[in-house]
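Right, I'll just put the structure down here and ask away after.
Note that one protein chain of the assembly has been removed; the remaining protein chains are unaltered in position.
Chain naming follows the written order as A and B, and within any one chain the residues start at number 1.
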Amino acid sequence: MTIQFKPDETFRDEFRYANSDAAVLRFPFPFPEDAYMYSVNIEPHVPGGATPAFDNPFDVDEHYVAECRERARVLEQDPSRCKVLPHMMAAQWDTLELIMESLATSYPAHFTLTREGISWTWENRPLGIRDSFTFGDASTLPLPPFEYITRQAQGDFTLQDQRDDNLFIDAGMVTTQADWSLDFDVGMSFHQWHGPVPLAHQKGVFDRALKFLLRLQYGAPVRRLNWTMTVNPRLDTSPENYPQWGPDRTTLTAENIGQKLHLRVELQSLFRLPRSNAILFGIRCYLCSIEDLARVELWGKRLHRVLRDLHPEIADYKGTTRFREMAVAYLAPFDDGADLPVGTAPRQDTLPPTALPLGR
Amino acid sequence: MLISDIKSRPVYERLSLDGAGRRHLVLSDAPRPLGEVIDGTDGADAPLGYWIVAATSAVDAQPQAEAAPGNAAPVEWRAFRAASHLLDRLSHRLAQETVGLRLYAIGEEGFIWDVARMAREAGLEPSECFTAHAGSLRRKVFCVHCKTVTSGVTTSIAVCEGCGAHLVVRDHFSRMHAAFMGVQADAEAPGELPPVEEVFP
């Protein structure tokens, strides 16, 4: 399959970013039901799902080239968005191998991995990269293995070391995050780095999730979806740059909210790595304006209901307090209150030019 | 908004000697009677050191054997001129140590987490290094925007010593940085600051 990339997109300043109709229809919409609450919503990360976004271990879409360029820009300003503690070298090579093997298998038109024992050649045609190196010898790559390969993948990545019946976030490449800081959190245990999340601790979500992840098996990756909302199609909503993007939240009006407010979905995947026994955590970020989402009838209605009935503490934690009412008002005309089926598949093959208001 | 009940925030308990240890070293950032800072030293026969910060140049850190009532072994007592003086001596001690040591630190958070970091870097496990809080609650705050650590913060909003931002001091704590997280309070609406309260006396 050949993907038509859109290399001129930007995720800051003038925000040159748009989803094609096909990209809207493949969006990993996260709400199977009308109400949202934290849960351990983990399922096997196997090909197939509600949309084609779930078809490959690492999803590549039309925004690939532009997202890799945005990552390079963030790292130029703040290199500590990529941090790897010294004991994670085996996990770095595990990551490089897993991503290279997966991309070359999933997208042979764009990526090729050639191996002769430990002499490897990697070709990334969309980014114009071709490097030959010795697997296991970091001096033969232009960058450390984890940084090298995660600069060529969409979404953030962290590496969790497993020891003492716990997971420690001991490495990461984090440039497209929903308001958490790798530089501050690096080295933390599972419960520590999830510390700021409200409600879920009391519900025992993290205890159960940790117990499950500690026995995650090689060859049996899992995934889950998480979500928040972002004003403008901005990937870098980091705490580091909060002074840059925080004011965006005050720019929303009833007129522009449909285009400016984006549902931000993270397709999170977890892989047990074979050599290091670490866990690779992929956090693949998708952005879609609520105007575009409402063009899918089921999604427009359901998003309206979820936002309308959201638990106040979760609404606050996800940073929606300033604009939630406005978003609910924008979506209300598209919701006729009819019962909706459980599930997230779009149930339509084409999109109307704009969402159609439905009378109640 | 000050978020409390964050799970990364350390919870302290009173120190108690870990009977499984073969050597014990207790560190305090102020002169305090040993029995006041830790339980269980009376019957202990494993070698025990007690190092304190005296905060005066009049002391010289020379070890002194102090007979401790009930103890089979005397306590090796040392007084240091400052916390830095103590930490420097500690780094040499840890480099010579073998598995079996237990380390205990009591004092302000800045001090005890400096000790914990040094212990981790020397190869001690968390289960071999115990911390307890005493004294002021003032915090070290890591500015997430400019990476400067501002010490001695006692208020809910603090001015960053690096970039001048008004930081909300969150309860999210990093053992790696030995500091709490600070995030600009008025990033969304510049100039709109909540009232400043004295919360970490």
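Everything below uses one rule, namely that a residue touches a chain if its C-beta (ideal position, glycine included) is under 8 Å from a C-beta of that chain, and two chains touch if they have at least 3 such contacts.
Everything that follows uses one rule, which is that contacts and distances are computed from a predicted model.
When the unshown chain is looked up in UniProt, the name that turns up among "Fe-S oxidoreductase", "Ferredoxin-NADP reductase", "ABC-2 type transport system ATP-binding protein" or "Probable membrane transporter protein" is "Ferredoxin-NADP reductase".
Contact with the undisplayed chain is limited, among A:D21, A:D164, A:E313 or A:D336, to A:D164. Although one chain is not drawn, the whole complex shows that of A:A22, A:L143, A:A220 or A:A329 it is A:A220 that touches it. The omitted chain makes contact with just one of the residues B:E76, B:E128 or B:E188: B:E128.
Note that of B:P74, B:G100 or B:P194, the residue touching the chain absent from this view is B:G100. The omitted chain makes contact with chain A at the following residues, 42-46, 87-88, 90-91, 94, 97, 136, 161-164, 211-212, 215, 217-222, 274-278. Mapped onto chain B, the interface with the missing chain covers residues 20-23, 94, 97-102, 122-128.
Just so it is clear, only the chains that are shown with their structure count from here on.
Centre-to-centre separation between chain A and chain B, using Cα means, comes to 37 Å.
The residues of chain A lying in touch with chain B in their complex are 80, 164, 181, 183-188, 191-196, 198, 201, 239-243, 246-247, 249-250, 316, 322. Listing the residues of chain B that touch chain A in their complex gives 1, 3, 6-9, 125-126, 142, 144-145, 147, 165, 170-177, 181, 183-184, 187-190.
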